[in-house]
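Only a single protein chain was left out; the remaining protein chains are all shown in position.
Chain naming follows the written order as A, B and C, and within any one chain the residues start at number 1.
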Amino acid sequence: MATYNVVFILLMVLLILTYYAYTIDLGNAYGISWNLVVALIIAVIKAAMVLMIFMHVRLNPKIVWVFALSSFLWLILMIAGFENDHVARGLDGTYAHDTFTSEAAAMVQAQ
Amino acid sequence: MASIPYIPSYTRRETYLNAAYSIKSWLLTKDHKRIAVLYILSITFFFFIGGAAAVMMRLNLMTPKGDLVLAETYNKLFTTHGVMMVFFFLLPSIPATLGNFLVPLMIGARDLAFPRVNLLSWYLYVIGGAIAGSALIAGGVDTGWTFYEPYSSTYANGWVATTIVGIFIAGFSSITTGLNFIVTIHKMRAPGMTWFRMPLFLWAHYATGLIMILGTPVVALTLSLVMLERIFHIGVFDPSIGGDPVLFQHMFWFYSHPAVYIMILPSMGVVSEIIACFTRKQIVGYHFVAFSSVAIAVLGFLVWGHHMFVAGQSIYEGMIFSLISYLVAIPSAIKVFNWTATMYKGAVDLRTPMLYALGFIGLFTLGGLTGLFLATLGTDMHLHDTYFVIAHFHYVMVGGAVMGYMGGIHFWWPKITGRMYPEWWGRFAALVIFVGFNLTFFPQFFLGYLGLPRRYHAYPPEFQVLNVMSTAGASIMGVGYILPLFYLIWSLKWGAIAGDNPWNAAGLEWTTTSPPPPDNFAKVPIVTEEPYYYRRLDAEAAAHAAAAAK
Amino acid sequence: MDKSFELFPPHASAMSWSVDWLLLYMTVITVFFTVLIFLAIVYCGLKYRARPGHLAVDFHAPMSLEIIWSVIPLLMCLVMFWWGTRLFISANRPPAGAMKVYVIGKQWMWKIQHPEGRKEINMLHVPVGRPVWLIMASQDVIHDFGLPAFRIKRDVIPGQFSEEWFTADHVGEYHLFCDQYCGAQHAEMIGTVVVMEEKDYERWLAGSVGDEPMRQSGEKLFTEYNCLSCHGSWAPTMAGLYMSHVKLSDGRTVLADDAYLRRSILDPGADIVDGYQANSTVLMPTFRGTLTEEQIDQIIEYIKSLGAAANFGQPSYQPVPSGGSNTEMRKPGAGNAPPITRDPNQTVE
Partner (left out) sequence: MSDAHSITAPPAAHGDSAHAHHDPDVPHQFDDLDQKNLTDTLGMWTFLATEVLFFGAIFAALMLYRSMYTEAFVEASKHLVVGIGLFNTFVLLASSYTVVLTVHAAKKGDNKQIMVWLAATSLLGLTFLGMKVVEYHKDFQENLVPHTADFGISAEVQKDFDNERDLLPTHPELWQQALAASKWKVPTDRAHAGDAKLLMQHAQLFYVFYYTMTLIHALHMVIGLGIFAFLMYRASRGAYTARAHAQIEICGLYWHFVDIVWIFLFPLLYLIR
């Protein structure tokens, strides 16, 4: 019971922390906003606490651990696939959203 | 086998079939065996709808101008064919029928873990099928089964949203089935049934279940986004507000590539059982075949991009997906080699199921190898979206998945119905299907190499010869698929009484009576040995014969 | 382009050969393994067939064997990967100084514009031996610019550019296919790549067309620009059009004189014939800039040659019913909405 109370209070603290991290600008690195990174890290911590203590994964046999985590692993694979394609398209120029409006619109109009 | 005289016992045993006769006892049953039978009936229905569409297409393609139907009708036909066959036949084909029937029997359980959920999955399937089917037949949809954006959301005519609703619902039937299999195989195994005493059929279905629960939700969400865009015009993929149609393809294939493993893996499981039984041997390299199923399921999730090499995906991503696609080819190769090696020094009995299994191995080999052409960047940029893709896909799906399904149906027919199918007709139909199939799809490899794009309602005249060959084959294959429909129904009444174990086969499902009693086993079986103990069975049979001779 | 049956697509570029060599390598592997497996099955099926007194023998493939038949295919695959990837990259890297040609995919035609300003539809004229760099965009759905004779294709995606390039090394006419399903007339979205000698190409760019009767060159243009694919089937026929009275959708009735024909070619939206929508995709594109004045006159001459209206006086033709023709298309008022519009009450559901 005590654990639950502690966890709940911790969640509240993290929630406030989330907002605080939002109010200050942490700047960017390689086009990735640190605010996003921090916000996601905090979110992951919150989620982990809910998973482990509230959802009792901690107390369950290993197989439940596997089930609970494998889906997130799959999700990461998917996101990695999408993002990698986006970045790579930027690199090898198969990707032209920005140039489209001007040049292509001119093409379309020329018809 | 033939060497064992079977003495039928005429004492009336209670079976899952004669336990109750009311309609209610079928429609509200929680017995996995009855649900399997319901599934068999419903997927057969959808199979013949999709098949009819295919026949119409092939007939239309006999002439370069495509004189039989209008262009739009043709587009609706191949959409009907694709949607019906993929979502309503191939996906549930083996898992929902043979899997539903056999998974509990093979692990020695009384039922699946969640019988109610199992029944729910059948209802979801039927409702989804009814919605999609009515949409496809009433209005028709001309997007193709891939629903590519932005055509499907903005430009297509027809009942796209309705069809998607149907597929969405049927998707959850697939999820619930997979969920049931995974949990059942984890928790319901009979005492002594360790993981490596499980028949390969179960390994295959476990892997299939993984794909079903991890892949299906993605396509469910993706298609519902398409539906939103079509109805409310708020589009995640809508290029006119900066949406990326290629992202749709990413999300679609993230499920739809693994989905082809949902179709082929259970078939591989079936083939493993049949090969073992009709060579009277253990499967060579049991562990390799078992793990290759899981490997295919896992790696299969990492190759979706090979459908998009020339679709605007980046070159680098293409290289990654190409490489992993080869890796997923290796487990398949391992399976094929092990099956073939199993025949070596076996006692090969060419019964109908065995014919289908051997057909599977040969056609799957060709289908798999031609898949490499499409996984190779350099050749895919020529073959992509041509008839080569169609030929490859059908070699794997029809030559693979459907062959396995037919083989499985014949192999377990005595267990399901308690009757034998007519052997001669069985072999004849198998032969007709094999010939018709190859005549239909082999020419399409050349059509594709010559550059004829898929989904063409009319084509330049120089492609006519090959198209006519293909159409001829299709008609033969059609006959081949109608034959079993008749003789299997015939066998229900006039087929020979099968007895509990007509093949003298290994595996728990053969230790119970056939048809099995409602609770599958009189007492909980206790497993004490590896699967495929055919050597022991044959030794006992020989002893029997000797005793009988005295 | 009516060829007799053939088993190999034409080779029109160096790339087409290198792709075919790779295909050959893979075909050899495929045939080898398929035959191997089939023979093994037949051999075992006969030699070890079940018969009285013949018992099977269990055995396990030695680990070495399992490894061998996993690793050898893997190595073959890696060769394919390395080879195919190199091809693909080179097919995606246009050489410096390639001539840019702009392509726009649209349901259901290819609009092509040359750097010098010459435009064409469903035809691509290129000089032999000069690398051609196609810059492609789509106006509506995803199309795919496929050139089997050059062994390349690339999806054309709305909202993005796609590129592909090739260097033709044989004069001739080759297929141009739309490989990505794009709607009702997908199969009609095909055309021809005409590879010409450099000087013929220059002449073609200049738009000059030998010294033949105007009517005849007009007829050539009429087929070259695929006019018949519509005006042969569902769109107004040209036969008997000249000097007839045409009823327009806005109620006016005009006399189909030279001026009218010219206006309709340059500005099809101006006078919509009764029963056709102005906003539909299947509306005829403008040929302003596509055709030279000279060519317009030639086409008009051709249309005249198709005969003047038999029945002076009353408003003339309706669209010809097109029976089972595969260019059948939703006719106005046939209950079918035009395919392209975001109007919500257009979708059938």
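Basically, a residue touches a chain if its C-beta (ideal position, glycine included) is under 8 Å from a C-beta of that chain, and two chains touch if they have at least 3 such contacts.
Computed from a predicted model, the values in this text were never measured in an experiment.
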Which displayed chains does the hidden chain touch? A, B
Among B:36, B:214 or B:416, which residue is in contact with the omitted chain in the full complex? B:214
Contact partner of the left-out chain, one of B:36, B:113 or B:343: B:113
Can you name the residues of chain B that touch the chain not displayed here? 13-14, 16, 19-20, 25, 28-31, 104, 109-115, 117, 175, 179, 182-183, 186-188, 213-218, 220-222, 225, 228, 233-236, 240-244, 247, 251, 254, 517-519, 521-524
Identify the residues of chain A touching the omitted chain, counting contacts across the whole complex. 1, 4, 8, 11-12, 15, 18-19, 22, 25, 31, 33, 35-36, 39-40, 42-43, 46-47, 50-51, 54-56, 60-61, 63-64, 67-68, 70-72, 74-75, 78-79, 82-83, 86, 97-98, 101-102, 105-106, 108-109
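Just so we're on the same page, only the chains that are shown with their structure count from here on.
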Can you tell me which chain pair comes out on top for contact count? B-C
Centre distance in Å when chain A and chain B are each reduced to the mean of their C-alpha atoms: 36
Taking each chain's mean CA coordinate, chain A and chain C are separated, in whole Å, by 43
So chain C residues touching two or more other chains come to 92, 159-160, 162
What residues in chain A touch two or more of the other chains? 92, 94-95, 97
Can you name the residues of chain B that touch chain A in the complex? 186, 214, 218, 242, 244, 246-247, 250, 254, 301-302, 304-305, 312-317, 320
In the complex formed with chain B, which residues of chain C make contact? 1-9, 18-19, 22-23, 26, 29-30, 33-34, 37-38, 40-41, 44-45, 48-52, 54-61, 65-66, 69-70, 73-74, 77-78, 80-81, 83-89, 91-92, 107, 140-142, 144, 146, 148-149, 151-155, 157-160, 162, 175, 177-188, 190, 324-330, 336-337, 339-340, 342, 344, 347-349
So in the complex, the part of chain A that touches chain B is made up of which residues? 63, 70-71, 74, 77-78, 81-82, 84-85, 88-89, 91-92, 94-95, 97
